[in-house]
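Of the protein chains in this complex, all but one are displayed in their positions.
On to chain A.
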């Protein structure tokens, strides 16, 4: 045994990492990359490895951050926390990352003592979360599960905010309906507590048009064409009996134990195991099983035997489909070659062989199990990946919304509204936020300004074409105006509706440019009912965001910014 003993190199210790010019510039670069991706008009990023491999085009934080390689520990913390947020909630990754960068930048500009800044940031965050959770919140809409309108708006907002999916308006509508349908499939019929949602499997297909995508009940198993030809379709009217094997049926002798097994001359273990397999096959035949699915490999002789008895045998299903298959059929995965207990069998209503694009599938249709398959078609690989990720996000967001049935106004309106609220409160009732923390009002004003402008510039990064960003003085919503228009015109004519689509410009509003510091005003709290009624027409969909994801994103962003601002030293281990 050679052992390599080497003295550890001493670590590098940097003081006040945020004051270093290098860190500032890299943070600014990262922020630039992320802001340019943000929103439905975000610019796409092409990621490719200099050595080779596939090129991917994206604007989603999940893909972008996974592929970016950063070296500075401060950036690592930022990116790790955003990635962790994304893996929890799927949505609002860019929101979190940009807000965090903005906050760090703005707080640093104030030159206040970090202790005070951090304390006040936390206070402002508490104010925001309390406000967003309160009844009087002016940017929150309850979700009505008796109609699909809001849910559809939510899914559509998720899809449109991912421009790299390259969907036309019509395609967005089609895919959002499919996603919603797939989600509704997973809700079980019975209402026993606790409700366990079913499973929707997403299969991505290259070739057909996006509008060919569908949702199918049950499970699709991809099999080679030849195998499909061999499995003779035998139709029965009644339900079909299914056996699901999790153990290998290949006849290998797996676990001999820790000692040794001595096999005498002319004793063939293969034959012995094969006999056992055929016995198993006989039992399956006598139990009138119609379909045998095996996670691992099945011995060809057993396969042949089953086929001659008109039993369909499919092997190498893999470990991932086992759980949905078990759910769809009600079968228990069998782990023994011995006699099979009758309670392990499951059943399906029907099965088909189906062809989508150039792939062949075996389609199991369950009786009423909450399992469905979403088939996403797309023309090329990169876009297919992007679309699949967007659909997973949308499904996840729907699940989160079931748990917390509220949505927040999207399109930048929540951010500007929150900023207006904070400004108003710090101006009128600073005591509510300070709560005797030993900070002065002036300090609060400074930090509140930094916090609000972080939120507002986040909303402002939705605009990528040089347009002007405005906010109205009544609701505090976000309005954007096309660039290059004459300045002296009537504003209501230029602006059609606010970012989220709740208000239109014809409502006697007054606007101010967001970048200018305006006089604090009290934004109207509750959203008038009529405003929502009119806007739930499908033609003018609202832009809404998932409350759970956004709220958590806000918290994570502020906590991470606080963490980074609080750093006194960075110790880099150089080993």
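Observations
The rule is simple: a contact is a pair of C-beta atoms (placed from the backbone, for glycine too) under 8 Å apart; a residue touches a chain by one contact, two chains touch by 3 or more; residues count from 1.
Operating definition for what follows: contacts and distances are computed from a predicted model.
UniProt records the chain missing from this view under the protein name "BBSome complex assembly protein BBS10", selected from "Mic1 domain-containing protein", "Mo25-like protein", "Ribosomal RNA-processing protein 42" or "BBSome complex assembly protein BBS10".
Summary of contacts with the chain left out: across A:73, A:198 or A:492, the touching residue is A:73.
Contact with the chain that does not appear here is found for just one residue of A:25, A:87, A:308 or A:510, A:87.
Of the candidate positions A:168, A:301, A:341 or A:355, contact with the hidden chain is made by A:341. Within the whole complex, the absent chain has one touching residue among A:263, A:358, A:483 or A:513, and that is A:263.
Take chain A: the residues that touch the chain left off the picture are 5, 7-11, 13, 17, 73-74, 76-77, 80-81, 83-89, 114-115, 118-119, 122, 246-247, 255-264, 267-269, 271-272, 275-276, 332-338, 341, 343-344, 552, 555-556, 559-560, 562-563, 566-575.
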